[in-house]
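Mind having a look at this structure? Questions to follow.
Excluded from the complex is one protein chain; the other protein chains are retained at their positions.
Showing subunit A:
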């Protein structure tokens, strides 16, 4: 049985109930109290997102300042339950337009109840596609477009299909004056480097985000410089694959609109896109990653009350590019008194709440080397020599126009039977995922 949720609760951080929707009778009404007393008010909070109390399982996640709790009494499917919550939140966001937090819930609780009623019936997920739901659930409470009381005398044949979702992601008859497609390749690069500067673990998780404003029912075809796709193409055209970099994707997952059969046979990504914003694909790469930054730390403990920190950061992407919002966090012991800095660019200070020296550089050009050196004074403590365990140095950054994997869009073709022209916009950005350097 996939989910069969017995109840769904939204709570704020104090444990007040914001939304309370019971789907089944097989759990008691006091489940919120159980959650509050056994999870929220104990150290259990945050130790594990799936917990069992009195024969019921609580699956909870925190989104901004709201806890969403799914209660099940059967042996439910945890992956499905969490995914459902994530999708439901995305749906709510698309209705409220932006934030999902306590205030938004309070202001829209009637709408949320309406939606909860629609997206889950008797504990089983139903239709969660915003595209379709927006056709008949509106904040104004008007009659649905298929209502025969309105202009049309009979419902259009495909409306049924849409509501119950055979081609659930796009409705017909969309018209845009200007046909535009936006495609963003967003990569986050994860790194774990040892003290000695060897890479222990490095991978890139990327996603392709699209925003489509296209009329009619367009067919899109996307070509990337990934290895499988290129080889397939070369085979088909019976010529050797072009020189230049090819990327080996470890694994790809696609939005439901992508024709997977065609991907498996022809290795091209072809799809009829949903209207508006969506995530086309996700991928993972572990080979041939270009790290945008090298970090060379040196931390010396001078006696019991002084430390010398020296961090050299080198940008290794193209000289014409630059990184934004670079933050380097160097951990220091809890009993740090103060620190004095010398930086070649940006600003640095000691953050006592994080126990870190935080060095920020707003704009970091390519092919340059910046340094921060700091003298840290420690409060001499009575607790003897207990050696300090150093957490890793962490880094945050964004590099526009750069992909750590080297992935590029080779082409993006839009085909629609009316034959209109489209404008395509492609952007690249690489962010730091968990970029950790042990020191």
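Keep this in mind: a contact is a pair of C-beta atoms (placed from the backbone, for glycine too) under 8 Å apart; a residue touches a chain by one contact, two chains touch by 3 or more; residues count from 1.
FYI, contacts and distances are computed from a predicted model.
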{"item": "From \"Beta-adaptin-like protein\", \"serine C-palmitoyltransferase\", \"Calcineurin B homologous protein 1\" or \"Sedlin\", the hidden chain's UniProt protein name", "value": "\"Beta-adaptin-like protein\""}
{"item": "Full-complex contact with the absent chain, from A:216, A:346 or A:391", "value": "A:391"}
{"item": "Touch with the omitted chain, as defined above, among A:279, A:301 or A:424", "value": "A:279"}
{"item": "Positions on subunit A contacted by the hidden chain, ascending", "value": "1-4, 16-20, 22, 24-26, 32, 46-50, 52, 54-57, 59-61, 72-84, 86, 109-110, 113-114, 117, 121-122, 124-129, 136, 141-144, 146-149, 155, 160-161, 163-166, 168, 190, 192, 200-201, 203, 205, 250-256, 260-261, 263-264, 279, 281-284, 386-387, 389-392, 394, 434, 436, 438"}
